[in-house]
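Here the complex is missing a single protein chain, while all its other protein chains stay put.
Labels for the chains are A and B, by order of writing; each one numbers its residues from 1.
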Amino acid sequence: MSISNIGIYYFGAISLVLIGLYGVLVKKNLMKILISLSVMETGVNLLLISIGYVYGKSAPILSEGIGPSQTVDPIPQALVLTAIVIGVATTAMALSVAILIHEKYGTLNIEEIRRLRG
Amino acid sequence: MVSVLKRSLAILSILIIGYWLAQGLAGVPFGQDKMLVGHYYLNHVKEQTGAVNAVTAIVVNYRGFDTLGEVTVLFIASTGVGALLWRKNRKRTAKTEGSVVLTTGTELLFPFIMMFGVYIFIHGHLTPGGGFPGGATIATAFLLLYLAFTVYEIPHRGFEKTEGLAGMSYVLVGLIGLWIGGYFLFDWIWQSWHWGVNNIGRLFSGGFIPVIYTIIGIKVGTELSGIVDNMLKEEVKE
Partner (left out) sequence: MNCFGCIEYIIVALMIISAVLAIEWRDLLAATVGMAAVSLFASILFFMLQAPDVAMTEAAIGAALSGAIVLFAVKRTQRFETEEEERPGWWVRW
């Protein structure tokens, strides 16, 4: 099969995304869903950085011994730097909405919240 | 019975998605040189921006407008948390004071953590880091103060004013670039005034990258401390 030599980093990142997706689909507590969403975001960031890796090259900081053709790709790192900070901002907002839901309905079970409706 | 069916359906769909993702990634070989725009950025970063760290030069200089968008998203999230959890009389409801080790260690370590955070974002164009981990380190110092003492609060008025001023001065730096150069966020320190052109690799170089990273570091630090403070206080019913 053509997916036999996929590299360990791709495997780790895809499995993190799939484990987080399982948590979002199956679990019933709202906090557990948000924790799984955060695990998924970590997996996606790992996938983006492992695409830009080049064998044998070093970090993209051009100090004395490192020339411009001996570094890994700097563009995915700039993208992921932004994505990590935005991930924590959206997690904070989602958690404050969850706190408000618990104050209003008294429970965090999504099936009971769906039944209560105001 | 319904939950077993739902669980097996979820596992089946996850396996299908996993196989589809792996098929897609088999066409992207791991560890080979695939850079197209990256080569241009790496070859020209020293003379066009003056920074040695290519990642921070991309974040601030080549793609500075996206960083302005990210700072806006952080600001909206912090305002949203403050607006959702606002009550009339909020107090901290911690009951147990920290132990002697925690309080003494926090009082000794707090200025060093702040100095480390300031070091990270001032040297953003030379060493790895930049504005965002520096601001997060400063917020972690305030989080340590929250954990050690049960009555500590950050001074709200000062922090909110600092955050607003930092956000405004980012846009002001961009508008000055528009006035001098011709486009928003033009690097006027490096390309018009030529400050520190023959100083590459030392502190006083890099164009406006240290200036913007100082602004971003202050803004992110005060914002994340504000988020922590809003989530810790609860309403006290008299």
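Worth a mention:
Simple rule for what comes next: a residue touches a chain if its C-beta (ideal position, glycine included) is under 8 Å from a C-beta of that chain, and two chains touch if they have at least 3 such contacts.
These numbers come from a predicted model, not from an experiment.
Remark: the absent chain touches shown chains A, B in the intact complex.
Annotation: of B:Leu25, B:Ala139 or B:Ala166, B:Ala139 touches the absent chain (contact as defined above).
Remark: the residues of subunit B touching the chain excluded from display are 53, 55-56, 120, 128-130, 132-133, 136-137, 139-140, 143, 224, 227-228, 231-232, 234. Where subunit A meets the chain that is not shown, the touching residues are 8-9, 11-12, 15-16, 19-20, 22-23, 27-29, 31-32, 34-36, 38-39, 42, 45-46, 49-50, 53, 57-61, 71-72, 77, 80-81, 84-85, 87-88, 91-92, 95-96, 98-99, 102, 107-109.
Please note the rule applied: only the chains that are shown with their structure count from here on.
Subunit B contributes residues 6-7, 10-11, 13-14, 17-19, 21-23, 25-26, 28, 30-35, 37-39, 41-43, 45-46, 52-55, 58-59, 63, 66-67, 70, 73-74, 77-78, 80-81, 84-85, 127-128, 130, 132, 201, 220, 227, 230-231 to its touches with subunit A in the complex. For subunit A in complex with subunit B, the residues that touch the partner chain are 2-3, 6-7, 9-10, 14-15, 17-18, 21-22, 25-26, 50-55, 59-63, 68-69, 71, 73-75, 77-78, 81-82, 84-86, 89-90, 92-93, 95-97, 99-100.
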